[in-house]
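Have a look at the structure below before the remarks.
Incomplete set of chains, arranged as in the complex.
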Amino acid sequence: MGDDLFATADFCLIPMGVETSVGPYIAKCHQILEKSGLIFKMHAYGTNLEGPWSDVCKAIQDCHKAVHAQGAPRIATDIRIGTRVDRALTAGSANENKVAKVQEILKKWEEAPQQDSETPHT
Amino acid sequence: MGDDLFATADFCLIPMGVETSVGPYIAKCHQILEKSGLIFKMHAYGTNLEGPWSDVCKAIQDCHKAVHAQGAPRIATDIRIGTRVDRALTAGSANENKVAKVQEILKKWEEAPQQDSETPHT
């Protein structure tokens, strides 16, 4: 996978044909992702994940396999996945940095209120 | 909006036709969501949001309007939105509860290791 793009991703896995309490399926995915060695973080409507493109896709497929093994006959997943070549991304910090950047901008705006709030301040 | 379904949602807004540093656009969305009065929480690849369906959709449209006003000529957004009629959802806790539930299951599994790790333990 030497020529893989580095990917920041987020996925939301929906088990179908089972009860509506999906906690156990998502908990199982948590265990699978821990084994993957990739950086990940769950939130209320999905899981942030980052790493080489193929590793990210393999980890999500492993989640599907485990959730099928738990008894879900069908699964529908939504994946958001991004790549960029305009700057190097350090594994383990790509997603983290995005949140920090927004908070930093909001702090700057608070300290120096925008005269024209419609102008981006990059 | 008396007959609106209560929705838990997550959206990821992508400004197009502008620079690749989208922090200022996402920070602007943060301000718009604060004004909306809805419960929301940003993560690295989107924003959790919950409330009456129409309010959630209006808040996201307001983000589009504000980001267009910042100079983005085109915007593509991905929204995940869920509703359920099998249990009442308390505004402000629907998304929060989902994460807590998964953590609780993981904790239970750790304390009482699964003999058959493939079986859901609801």
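Going by the order they are written in, the chains are A and B; count residues from 1 in each one.
In this text, a contact is a pair of C-beta atoms (placed from the backbone, for glycine too) under 8 Å apart; a residue touches a chain by one contact, two chains touch by 3 or more.
None of these values were measured; they are calculated from a predicted model.
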Copy number for the full complex, please, knowing 2 are shown in place. 4
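One rule holds in what follows: only the chains that are shown with their structure count from here on.
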Considering the complex alone, what residue numbers of chain B touch chain A? 8-10, 12, 18-21, 23-28, 30-31, 41-46, 48, 66, 69-71, 78, 80, 82, 84, 86, 95-96, 98-99, 101-102, 104-106, 109, 117-122
